[in-house]
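For this view, one protein chain was removed and the others were kept in their places.
Here is subunit A:
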Amino acid sequence: MRFSALRILKEGLTGNAGWGPHWRSPEPKREYDVIIIGGGGHGLSTAYYLAKNHGITNVAVLERGYLGGGNVGRNTTIVRANYFLEGNSQFYSHSLKLWEGLEQDLNYNVMLSQRGQLMLCHSDGQRDAYARRGNAIVNQGDDAELWSAEKVREEIPYLDFDNTRFPIYGGLMQRRAGSARHDAVAWGYARGASDRGVDLIQQCEVTGIDIENGRVTGVQTTRGPIRAGKVAQVVAGRSSQVAAMAGMRLPIESTVLQAFVTEGLKPCIDHVISFGMGHFYISQSDKGGLVFGGDIDFYASYAQRGNLPMKEHVMEAAMTLMPVIGKARVLRSWGGIMDMTPDGSPIIDHSGIEGYYINAGWCYGGFKAVPGSGYALAHLMATGQPHDSAAAFRLDRFRTGRGLMDEEGTGAQHNLH
């Protein structure tokens, strides 16, 4: 089944009776070449690129709940490529390029909206740092514009420009950044993978990982044992639990990150606005809700809901940035579980157990990474070599201290990111 304008018109005129399920729901086979644990955005994109780029189609994606029911459905859908550090920057650059071709590639409307993301600055020093970051972004072939305070005022007049503590000095705009429909990304990859022969097995929890003589041989699941020579865990949010089944401890501490949405309003926020000094960012969804969030709650948690102090902090930041938001009513809030690594950067690597791979540690940045992460993990699993864009995401960088990517510059310690 392919989507097209003609098909939508035809279905619209015939009661939409011709649409079928987007993917197959087969029974698990006894054996596959590759098992992906985790049917979220990253797991599904890994399966898709294994099939599409490497011709590896005897693949199962095992999902404990339902496809896309984890963090890919709980984020604030921001897509961008404005990282600074070598190692991170080329990865997110590659991922954004994949986003830009995703709808054509998947024949699925992921509603990518390149509305631009603006990072505000509030001092001369911060503006200088953004000029440097912008130059680095331009040098890697992506786009960045340094906006003056006047330019910001022209485009976004309702911000509090003369706030005593955080006067707005300007900002760094990336026009190609924006947002996308999070569920559609998972569904599009699921359909693309399923069409190429990948088995998507839902309601199938992995309960054990079989390792013989230092080599993975398969997994135990609630639907019976399944054998495979290669297994990847792609379960950010539950990485430590799955790794423990393989006898590993990871450099990850899980925390909760909260997000909020208001009732639907008429279009008023045209971009993604980041107010880094307040750990606050905001955009407007296509349904009209203002979607915003803040920093993590800063203690180990798997609760998928946060505590009140961070809610209060986020609301204070919102009122500091744009007092007009006080008129909007918050509809709901939720939390997602973040795999926090000590340096705030992710892991795509071989585990040290033959045939077992780890994709984890996405901190609060996993959504924009969905295409690039699957692309790179598929490459690693198929060829044995890390993909150029993700070659820095090594698991051993913490032990050796080489290649740490501490984008915030706060120190590579667990409680600092």
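The rule is simple: a contact is a pair of C-beta atoms (placed from the backbone, for glycine too) under 8 Å apart; a residue touches a chain by one contact, two chains touch by 3 or more; residues count from 1.
Assume contacts and distances are computed from a predicted model.
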item	value
Chain not displayed: protein name in its UniProt record ("ABC transporter permease subunit", "Sarcosine oxidase subunit delta", "Dipeptide transport system ATP-binding protein" or "NADH-quinone oxidoreductase subunit J")	"Sarcosine oxidase subunit delta"
Absent-chain contact - pick from A:I168, A:L250, A:I282 or A:A318	A:L250
Option touching the unshown chain, where A:R64, A:H94, A:R181 or A:R238 are the choices	A:R238
Positions on subunit A where the hidden chain makes contact	238, 240-241, 244, 249-254, 298-303, 307, 309, 342, 398-400, 413-415
